[in-house]
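The complex appears here without one of its protein chains, the remainder shown in place.
Labels A, B and C are assigned to the chains in the order they are written; within every chain, residues are numbered from 1.
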Amino acid sequence: MIPRYSRPEMVAVWSPETRFRIWFEIEAFACEAMAELGVIPKESAKAIWDKGSKAQFDVARIDDIERVTKHDVIAFLTHLAEFIGEDSRFVHQGMTSSDVLDTCLAVQLRRASDILIADVDALLAALKRRAFEHRLTPTIGRSHGIHAEPTTFGIKLALAYAEFSRARARLVAAREEISTCAISGAVGTFANIDPRVEEFVARKLDLKPEPVSTQVIPRDRHAAFFATLGVVSASVERLATEIRHLQRTEVLEVEEYFSEGQKGSSAMPHKRNPVLTENLTGLARMVRSAVTPALEDVALWHERDISHSSVERMIGPDATVTLDFALARLTGVVDKLLVYPETMRKNLDRLGGLIHSQRVLLALTQKGFSRENAYALVQRNAMPVWRGEGDFLTLLKADPDVSKALSPTELEALFDLGYHLKRVDVIFERVFGAA
Amino acid sequence: MIPRYSRPEMVAVWSPETRFRIWFEIEAFACEAMAELGVIPKESAKAIWDKGSKAQFDVARIDDIERVTKHDVIAFLTHLAEFIGEDSRFVHQGMTSSDVLDTCLAVQLRRASDILIADVDALLAALKRRAFEHRLTPTIGRSHGIHAEPTTFGIKLALAYAEFSRARARLVAAREEISTCAISGAVGTFANIDPRVEEFVARKLDLKPEPVSTQVIPRDRHAAFFATLGVVSASVERLATEIRHLQRTEVLEVEEYFSEGQKGSSAMPHKRNPVLTENLTGLARMVRSAVTPALEDVALWHERDISHSSVERMIGPDATVTLDFALARLTGVVDKLLVYPETMRKNLDRLGGLIHSQRVLLALTQKGFSRENAYALVQRNAMPVWRGEGDFLTLLKADPDVSKALSPTELEALFDLGYHLKRVDVIFERVFGAA
Amino acid sequence: MIPRYSRPEMVAVWSPETRFRIWFEIEAFACEAMAELGVIPKESAKAIWDKGSKAQFDVARIDDIERVTKHDVIAFLTHLAEFIGEDSRFVHQGMTSSDVLDTCLAVQLRRASDILIADVDALLAALKRRAFEHRLTPTIGRSHGIHAEPTTFGIKLALAYAEFSRARARLVAAREEISTCAISGAVGTFANIDPRVEEFVARKLDLKPEPVSTQVIPRDRHAAFFATLGVVSASVERLATEIRHLQRTEVLEVEEYFSEGQKGSSAMPHKRNPVLTENLTGLARMVRSAVTPALEDVALWHERDISHSSVERMIGPDATVTLDFALARLTGVVDKLLVYPETMRKNLDRLGGLIHSQRVLLALTQKGFSRENAYALVQRNAMPVWRGEGDFLTLLKADPDVSKALSPTELEALFDLGYHLKRVDVIFERVFGAA
Partner (left out) sequence: MIPRYSRPEMVAVWSPETRFRIWFEIEAFACEAMAELGVIPKESAKAIWDKGSKAQFDVARIDDIERVTKHDVIAFLTHLAEFIGEDSRFVHQGMTSSDVLDTCLAVQLRRASDILIADVDALLAALKRRAFEHRLTPTIGRSHGIHAEPTTFGIKLALAYAEFSRARARLVAAREEISTCAISGAVGTFANIDPRVEEFVARKLDLKPEPVSTQVIPRDRHAAFFATLGVVSASVERLATEIRHLQRTEVLEVEEYFSEGQKGSSAMPHKRNPVLTENLTGLARMVRSAVTPALEDVALWHERDISHSSVERMIGPDATVTLDFALARLTGVVDKLLVYPETMRKNLDRLGGLIHSQRVLLALTQKGFSRENAYALVQRNAMPVWRGEGDFLTLLKADPDVSKALSPTELEALFDLGYHLKRVDVIFERVFGAA
């Protein structure tokens, strides 16, 4: 996470101020629950809420205390006691640091998920708008980078829409994975704390109680979470790669918006580069790089070791901030993408009609040729075109074996572009629902 | 995937014979659908089914053809035509190779998922049985590898049960992710094939139609699938690591079953090593290693490139076969695990009573000490015990500041093991449901 | 490792037969050394060599024994004893299984390295030949996929040559990393075996003695080895990606060789796809996927655990066989690559002269313009060209501010292609040495 690739809302989720505020709320809700259970005095619980709510926690002061205690939660509790006074002895009773830390992380990851889901919603809206705009804009479909058959630019965007709809569903599932609360004490036995405290705090924070925790919430949940971010970022890379390809000089069917004053190159004033989508490709690599350490974090020793902690201090902010930035950037790219239908049309014609080779193949088989013979016949007329030695339709018409089966008019009909677009509506209905 | 770490049922999912059989079924179902739509003759569709069903596909023959065509589906179709004869010209009409390949992969991954889910079910059954067996077997809970507070061995197993219940849910979701069928033609436009063919084949194969495909089914689905296997394998590693730790010479609370005739070491005849769980740790690394290439496969170029293919030919079998083997091995380990409650009890006593330090701390705060003072008081009596200079209870009784607040009887009550086990039932009910 | 992507020589390195033969040699050399040191009878050492050399080890028989002992080296030694008879009691004295296993792995990885280095040599030869062939074939250099300035196709290949020269040096270093021998006993103390035995065996097998081993050779060596394979495979991917790009329909400056009978697509007979380089992209992902498990193998517990073993049984063959195949395939692609200089020339002209924009910029600054003003001047003439509204040279000539500084002749001189090729010789000399 670096400022260049960060947005303030997500950064705020991970600020020390946010963290200490959540810690306080967990402790205060726990006190409230303990007061209701008669474990601590109700007035104390109330005082804790009142004084803590008004407190301005001093991050530097907490850091100073931590330098001595080498323990972050104890440092915070010591600082909290400075605001609350005597009642602070009721705070954190029967709890262990991880009760606070892990429940806080759950709250932060949940908030981060909310932002990411909203990001995807914005991206989906942009994709949908542009998809309908280009529903019937013909463009060449390419496999292996080689022209295949016509499709529409709208279908390309519909595909991305469907992909990010799946991304959204995965993020919702990932949010559920990490939305649990553990207030279960030193090794998860509730020896010193009533399970109802956990249930109370969970309810207040919009979490579910972790069915069984050790000292920590099990890390398979977090691994599943970060793995999901990795999958989503892979989809970001896919769409970014598509745009980078389409902006190549030789293709130039789309371009990223180029703002006033922007400079493409310090050396070559003519350059307009797809730098945003190239950047997204790199950012996707970074989000994905969180997956392996998150998977390695799962096998903690016994009821916990603390090896996951440094990892999460980094990948927690890094992966969510970077993905948030990437999704927003991608939305901007899609939203303002310059689309050049004329170039698409020009590119469609580039192969001298070869993109219709399959239709010819099928027509020949329907006229009684075996698949093998039809294939050979088509290929023998396709290869000269490939070598730049003529136009496919002309060659077919001139081929005596072909012309025996297919009249010139029949052949021409096989070169109709509209033929390829006739089921766009079916696809759009599947993706976006009935009109 | 190597024979040493493979089980036949999962291996069979990936055999060439299985693959060609599925290919045939996809083609034959597609013909059936096309016949119903009047695109090809009904007799031909019937003949294709009849002759193809009886055909014994010759893997070596297909390989031979592929060596010339350099195209696996064409090689298969050529071979298939040798059985079907003239009607074979109706096979594969309007379809592209990937329609067959990707739908086949979906069927294989779905079958693999079924096996993996059954594996997890077997593991869950073993974990549940052993968890109830040791519901109240006291053992020390450890954080950072250091004794913390008592728990039970049953809780450890309940935790694993809850974790693998999540693994199961993730596998079910992953199975849904990849259970789609694409029969949409060269670039996914259905130009030469009716979308109802895809719907028909999907229904027959227990898949859903892919809402919008290009030439291929989008690879974010597969990435999500393999990422899930990675997360599940991380849980395998966690439980394996727990057992390896518990079998250490100095701990020795459990042991892997040691079969008759087994040799632990070529040099040291006394050795009984946790080789199965060490092996599981390595296997988990291998399953996880499939995640990154699967994520890298997502960003295919345009409507497809074929870079994902070699990856999937390897990780498809490798990751599923290895995880299947690992889950089954883990189930055996859990099922036959030798558990030593006496050693657990002995280890519990090893720290001279220090594991009760938190209860003493809490009791002191309840007597009016501030948290900081109570902590200091406890720590000052704990450190000599740590250094082997006495027993915690004795030292506390002798500490004038402590004894002012807590009587000997009160102190003794704080050292009761049962105190820590009183909420085991709550935890078990959460994990396994009401009795 | 699957047959489709394997070559026999590398596969043989990893066969059970090879492994058992190396095991035997390690044991026999160790006996020879012990005989020289007077630890065992010389006749016995000789008999072991004689009988073992002639023995045909029966892999299935060894597997059978292992099924009982669950220990591979003991199974082998038992089988070996069947050939050697009574003297077999002198075999493996004071040694531990890992002495055999790890030294054998060193021999195998060393042989694998030799093959990989030879592969790179073949690739370098092909690259050099083609580089000189196209030393002065002009082609457009592209940054961000956008035309930048002219370069030559030979420089592209020289770059690959330099990159694989580095790959070669890294492989040589990696070979050194793993070329060590450990015969140091159960925990590496040489308690039951003289260090001179290790030195003797090392010398015979062309290895160095491991300065200090535990039961095993430290795994940082293997991690460094597999990390190197990962880096080499990344270079394979880079060159493969370059070729894939150049073969795109819109670019088509090169093509993979398309063999007689080959079929590009089951549906579209015209297709000629860069399937080999796409395949190399996928194979590179697989080789890279070995890096993380190899890194995770390093942190073995105490003097060893066996978690690395299953990993190495897989990545040892998989990564080396796949990289060997990939390097050989890449060599074939480079060797037979169809290069189209006319298309390169046509593509060079595609931007209406914009690729000379930097020269114009520099010429203007040399005439006294500030960099900023010159940049603005060039950009103002470049943008219409970009939009297809004219030719750069014509526009510049017509721009009054430009023409004040640069005469038509001066401007034309700035559009000379030869200008960009004048230092090709310097680069070639740096890469390939003086002629």
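For this structure, a couple of remarks:
To be clear about the criterion, a contact is a pair of C-beta atoms (placed from the backbone, for glycine too) under 8 Å apart; a residue touches a chain by one contact, two chains touch by 3 or more.
The shown structure was predicted, so the numbers you read here are calculated from the model rather than taken from an experiment.
For the chain missing from the display, the contacting residue among A:S88, A:S235 or A:T292 is A:T292, taking the whole complex into account. The hidden chain makes contact, of the residues B:A174, B:A382 or B:L414, with B:A382. Note that of A:V11, A:A55, A:L136 or A:I306, the residue touching the chain absent from this view is A:I306.
Considering the full assembly, B:H144 is the residue among B:K70, B:H144 or B:R313 that touches the omitted chain. When the full complex is taken into account, the listed residue touching the unshown chain is C:A299, out of C:A299, C:L338, C:A398 or C:A413.
Counting the whole complex, the residues of chain A in touch with the unshown chain are 1-2, 4-5, 68-71, 73-74, 77, 92, 95-97, 185-186, 192, 244, 259, 261-268, 273, 275, 278-279, 281-283, 285-286, 288-290, 292-293, 296-297, 301, 305-311, 313-315, 318. The set of chain B residues touching the chain not shown comprises 140, 142-149, 244-245, 247-251, 263-265, 267-275, 278, 292, 296, 347, 350-351, 354-355, 357-358, 361, 375, 378-379, 382-383, 385-386, 392.
By the touch criterion stated above, the residues of chain C touching the omitted chain are 77-78, 81, 86, 88-89, 91-94, 141-145, 148-152, 155, 158-159, 162-163, 166-167, 170, 173, 177, 185-192, 195, 209, 211-215, 218-221, 223-224, 227-228, 230-231, 234-235, 237-238, 240-242, 245, 281, 284, 288, 291-292, 295-296, 298-306, 358-359, 362, 365, 368-372, 419-424, 426-427, 430-431.
What we mean here is this: only the chains that are shown with their structure count from here on.
Two copies of one chain, chain A and chain C, form a contact in which over half of the residue numbers belong to both partners.
Distance from the chain A centre to the chain C centre is 32 Å, each centre being the mean of its Cα atoms.
The multi-chain contact residues of chain C, meaning those touching 2 or more other chains, are 244, 263-265, 267-268, 273, 275, 278, 292, 296.
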